[in-house]
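Take this structure first; my questions come after.
All protein chains but one are shown at their positions in the complex.
All chains are identified by letter, namely A and B, in their written order; residue positions are counted from 1 within each chain.
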Amino acid sequence: MAEKKIGVFLCQCGGNISKTIDLPEVQNFVEGKDDISVVQIHSNMCSGAGQKLIIEEAKDKGLNRIVIASCSPHFHEKTFRATMEKAGLNQFVLELVNLREHCSWPYKDQPEAATEKAKDLVLAGVNKVRENYSLEKKKIKMGKRVLVIGGGIAGIQASLDLADTGNEVYLVEKEPTIGGKMAILTKTFPTEDCSACIISPKMAAAQDHPNINLMTNSEIVSTVGHRLHFEITVEKKPRYIKPEIDMDQCLICEQCVQECPVSAPNMWEQGIMQRKAIYIPAALAIPFRYLIDDSVCLHFKDGSCNKCETICPQQVIDFSQKPEKVQFTVDNIIVATGYDTIHPSEKPMFGYDKLKNVVTGLEMERIVDHITEKPPPRPVGDKVAFIQCVGSRDEQTGREYCSRVCCMYAVKLASLLKQAKPEKDIYVFYTDIRAYGKGFEEYYKRAQQLGIKFIRGKVAELHGVPDSEKVLLKAEDTLSRQIIESEFDLVVLSNGLKPNDSTEKIVNFLKLTKSSDGFLQEAHPKYKPVDTNIEGVFICGVAQGPKDIPDTVAQASAAAARVMVTLAQKEFDVDPQLAFVETEICDGCGKCVAACPKDAILMKGGKAEVVEALCVGCGACLPVCPLEAIDFHNSSNSQMYASINGILAGKKPGETRILIFADNTCTYRLADALGIRKMKYDIDTRIMRVPSSARISANLILHSFKQGADLVILGDCPVASSLYPWSRDVTEQTMLAARARLAEAGIADERIFFSEFSAGDLQKFTAMINDLSAKLKQAEPITEEQRQEL
Amino acid sequence: MTKKIVLNEKTLAFQKKVEELSGENTAMCDQCGTCSGGCPFVEEMDITPAQLMRKVMLGQEDVLECDTLWICATCNTCTVRCPRKLDVSKIAEALRQIKLRDEINNLDINDLPKNVLKELPQIALIAALRKLSS
Partner (left out) sequence: MKIPYFPGCSLKTYASSFEKSAIASGAELGIEFVEIPRWNCCGVVSSLTSDDLMHHLAPVRNMIRVLEMQNDKIVDTDNKMLTLCSMCMNTLKRSNLKMQEHADELETINDFMYKEDQKYDGSVQVMHYLEILKEYGFAKIAEKVKVSLKGLKVAPYYGCMLIRPKEVGIDDAEEPTIFEDFLKALGAEPVDWRSKKTCCGSYLTVNKENIVVKLTGKILEDARRNGADLIITSCPLCAFNLDSRQELLQIRNPNFEPIPVLYFSQLLAIALGLDINKFGFENNKVDGMPLLKNKILNK
């Protein structure tokens, strides 16, 4: 291996650093070590002149490792990485030391102590850079193929946007028609435009678009995941009608339907009507084609019937069809799998399974849609009640979230019914009416104008009325504080939305995460609302969380745009800062394989191997490895040990050290923010930047104590905004293991703890650190024997 | 009972006292009325169970004079339904306890006629004495 030649560049930052920190002293401190070839001070390292200095020195002195001590890497990491390339060096033999935010700014009034602290920080950087090595950024070539899962309005909108911009789209829908729930709705709030009328042109466009390959009645059965490269297998269920090429053969003459002796509930009509075993799913179905429901068809039951086959003048019926597998490769995926409504059996006190005149919101959509027919397939009596928040906002069902659309759909359904049949007496029982959207409040007011009565009280129970089909309702009118016990002809349950079961499979295939409400988790709730923590996979529509159609469409277009951004970068860099295995050390115990939540570690020939395309860099595998064989590029064990040694080196007798392993996303940025605000916390604190708290193993913590740490804190984002929400369990395990070892050595185990920080927790952080350091300074110090016992 | 409510240290202290005794956080109550709607005794009560929650949240000591707290029989119908997982029966018990600890009993066994006493099973008597007297 070539001789190490390190160059150290200290930045004055136009005085921001040099007015507090005595840089020449730091320069003296670093100089003189064998492998330090040069130490330079410059007023602005990030300026053209500063960068030129680095490049020239690197070339002159043949430097092969560089430390730049300046501002936070969150400002200039990109700049200096580019400088490295210009100097002909690999980006990863660079180490940045944060002298400004973490040292000169918060400790303006303690120049001497700050200079001492600066020495520790620079030493840690120098120690680390000695262990650095080159890493190559892998490039992934992008194609233009996109899989959209789910053909509701979200999936349709995203597909059209992508197809119109020249991408090749596979749209996979599990039902025999696309359209999702929106196609089922009668009209839409708050404008009351006909739902089918606005969605059917889009459905047709999706079918006809040359860039969209539409697969209905089809489900994903496997995705061999690669980051930005996914091999997909889809299973097409048989329709038992000869394939599309021959489609013009079917005349939609309906003779088969007339012949078919089987009647089954039409589930697209929410069971309020019947259909045959051979049927077209809906009046505006896309594709508009027959299929045979093999779960009820007599031919499949006992072979006793083939009437449709016999009657069909075009001979398109084909009972011999089998499920068919189709494989293709895509670069990006959009998950738009929508929702199911909460089944009312989750609230048994409403007797949905027993009482005929208790219906769900979706059933009411269909009932209202047919209400003016003579006679309507499902007549409605005169007195109607709506019950809000059925299953939502309810700790008893474990669904604490608001479903966001049921208030408005109840207002809509009640209004439509009232307008069609003014004689109806309609009541809506609610806890809160959430009319938050554009035009919603006005729409609610109009419903009141129509004479619909809103009663503030959540219904407690429904009962059958003996010898009648009426429903007895019990509730408190919480505004008049009286109990209502009244009979209704029809009760509509405004049941909420829930993540559907078929999303679950997709979650497992693609290793997506779910938020606490069970819907798909976005990469960041504020600025990455349609990304996921898997590169190349995006989400939109109700699959991500309850929302109405306008929000769904907006999100779908956003997801399509995000895909376009990804695909527009013909090549895609994959960050090489991921886990890897030291094959010589690994003994194949498999613990890391079990620990990886993304299934990114495989066993090959008795050794673990990280699949780079799947690893998301959470570091959760590291602490579990008993041999430290699994490691992490640019935050490797040897790099970590070296940095720890450096950062704690300057501790003098009587001093204390709080060492914080700060995750790069939240805790480290929090410390930056403190610097920017010139907010001070105990100067004896040392902060190390790590990819995530999960990456820290018990050994690293214990090593820190050996090297003089008196208190170790692992900081990471709150679960809700964490990139790696699953990693908390790993951290907890690490914590327990480390604490046990501390206790064995007779050291109080509260000297290690984990804390959630978000980048804005300024007061929390300073108060916590100052309190802890005050306590530390009073506590019995850890003895050298105790440290060595670890 | 008056139309006017003043919120001050006194009301806060009463709220805290009941919450401490009951272990329930009345500020969590959404006033949805589920408890009242399903309570088998609500017709016999002077204020509804949800109202009981409200009064405690607002620290209204006059709640102690309501019949409701003596009528709630801890049937827990509301407990298993409250969308906020609150337990009205614990609030009622706390209020009863405040009265009983002041030695204000709701039931005096001596008031019961001998023949009634004789026919009542132990289980009824013990339960009533435990809940309604100190």
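Definition applied: contacts are C-beta pairs under 8 Å (C-beta built on N, C-alpha and C of every residue); 3 or more make two chains touch, one makes a residue touch a chain.
The structure displayed is predicted, hence computed values, not measured ones.
Within the full complex, the chain left out of the display contacts the shown chains A, B.
With the whole complex as reference, residues 20-23, 40-41, 44, 71, 73-77, 79-80, 87, 89-90, 93-94, 97, 106-107, 112, 119-128, 130-132 of subunit B touch the missing chain.
Annotation for subunit A: contacts to the undisplayed chain at residues 348-349, 354, 463-464, 466.
FYI, only the chains that are shown with their structure count from here on.
Subunit A and subunit B, compared by their mean Cα positions, are separated by 45 Å. Taken in their complex, subunit A has these residues touching subunit B: 349, 389, 393-396, 431, 456-461, 474-478, 481, 483-484.
Across the interface of their complex, subunit A is touched by residues 30-38, 42-43, 47-48, 50-51, 80-85 of subunit B.
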